[in-house]
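A single protein chain has been omitted; all remaining protein chains appear in their positions.
We just call them A and B in the order they show up, numbering each chain from 1.
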Amino acid sequence: MNFWNDPLKIAADWLSGILTGWGMPALAAGVLVAFIGTLLLITLLMVMDIFLVWLERKVVARFQDRLGPNRLGPWGLVQPFADIVKLLIKEDTTPEGADRVVFNLAPMLSMMSVLILWAIVPLAPVILGVDLNVGLLYIVAAGAIGTLSIIMAGWSSNNKFATIGAFRQVAVMVSFEIPMVAMLLIPTIFSKTMGMNGIVQAQNTWFVILSPLGALIFLIAAIAELGRAPFDMAEGESELVSGYNIEYSGMKFGMFYAGELLHALTFGGFWAILFFGGYRFFGLEKVSPFLAVVIFLAKALVGYWVIMWVKYTMMRIRIDHMLAFNWKFLTPLSFVLLMVTALMNVLLAGTGWIYPVGMFLSNILVAWIALEIVRTAGRRQREKLEAPKVAAEAHH
Amino acid sequence: MIPLSWYLILSAGLFSVGLFGVLARKNAIAILLGVELMLNAVNINLVAFWRYGDVSLMAGQVFAIIVFAVAAAEVAVGLALVISVYRRRNTVIADEIDLLKW
Partner (left out) sequence: MTAQQIIFLIVAVVTLGSALMVVISRNLVHAALWLISTLFGVAIIYALLNAGFLAVVQVVVYIGAIAILFIFAVMLTRKDQLEGGLQLNNGWWLGALIALLTFGGLLGMLQSWSGFSKVSADIPAGYDTVNQLGNALTSPAGFVLPFEVASVLLLAALVGAVYLAFNRK
């Protein structure tokens, strides 16, 4: 096995060989090599983050029928570097009366909760941080840390708007975790494992074909978890003066902003892994691990583009509508879908081509019934509201 | 390797700290924090005994999961009670909620 087939192992062995040659005990050499690997991954992610800032601004510009940054460098590619320099040279303020330690810790925790997600992302069959067999739960756990960082940011700013924004954002995030966890169980049912690599390897047919409604609900719940529009309660510039971001300026705000973009790319990646086959593309991934990485990144960027598309097309939803949408529609629907999927999985087990067709049709059926229920409820509510008006008209 | 005694000492220490928190704090929410510490200590004990006994007997881990569920339920109801009391009596100091005392 050479470098092009199994890059991580070859590089790690070579490096720890050098270190033990210098006299370091094998255990310490292993730890140091792992540390260097982590550092390398984080560096690559942060470089990708800079690219994402440019991508975001160009894409939003095109959606809004304008050009976007195009002055600095070819196609404005140097723009994010200028942004970073501006953020770095800004004064590092802490508001008076704010809790210093918590205030400064919050952006670090927010960035940390995104970076630790990449430990379980399989970039290629042999390039991944750790093949955790409870990888799906790990995603939810990292989301919990992100939720915590928002509360810390909102509370420690000593500012009423920040606190309200943080509370609303956390209420949305905690509520939408439930349909997300239910939808995370659907790839588990199909692939009989919670480990990310196992889920990708089990996708001989992409899971989006087996469960399109599941992919859709996961996307909606993920967008709510990310705190992006149309669920960006915390960043409502016109409503809450930027929510928990108010008192943060300079690089601390930069960490929140860049962390949010990287989080969106990460969840684009998870959408790709869980429902679109991850690094697999009709056998191309067996050619070389680096090709698999390229395939995965391409799919993750497509997922990220879908998330951006939703953000720049839809308006922000009001907080009580958001929560009602989750508790009254999305959660029951996701539980019903989970039960139907589990049932169909058992009923259709082992029947060749009927399995994907049956799963797909059951999903469409559940979605159609749900929409019919919502339409009936909506029509009834509309009639109730318009009945006095109709009666008033009849009186004339 | 780590002997079992280390885990048991850790959980005994955590339990005692939680007990001190329950007995010595004024605020009702702080008392609930102490209860959480005690539940975590018990969980460490259960999982340690599972690991150092027969690993195929899943009772240890199942017990720990049920303790998770019970702790979550208890915290939810306890905090709802504290908030409800705060709305009526405008205090969360445990000593001041003494309407039924003789």
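The working rule: a contact is a pair of C-beta atoms (placed from the backbone, for glycine too) under 8 Å apart; a residue touches a chain by one contact, two chains touch by 3 or more.
Please read these numbers as outputs of a predicted model, since none were measured by experiment.
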| item | value |
| --- | --- |
| Contacts of the hidden chain among displayed chains | A, B |
| Among A:Trp54, A:Phe167, A:Phe231 or A:Phe276, the residue in touch with the chain that has been omitted | A:Phe167 |
| Per the touch definition above, residue among A:Pro107, A:Pro122 or A:Gly143 touching the missing chain | A:Gly143 |
| Touch list for chain B against the chain that is not drawn | 1-10, 12-27, 29-30, 32-34, 36-37, 40, 43-44, 47-48, 50-52, 55-56, 58-59, 61-62, 64-66, 68-77, 79-84, 86-87, 90-92, 94-95 |
| Residues belonging to chain A that touch the chain removed from view | 27, 31, 99, 102, 132-134, 137-138, 140-141, 143-145, 147-148, 151-152, 155, 163, 167, 170, 174, 177, 194 |
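Here, only the chains that are shown with their structure count from here on.
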| item | value |
| --- | --- |
| Chain centre separation in whole Å, for chain B relative to chain A (CA means) | 33 |
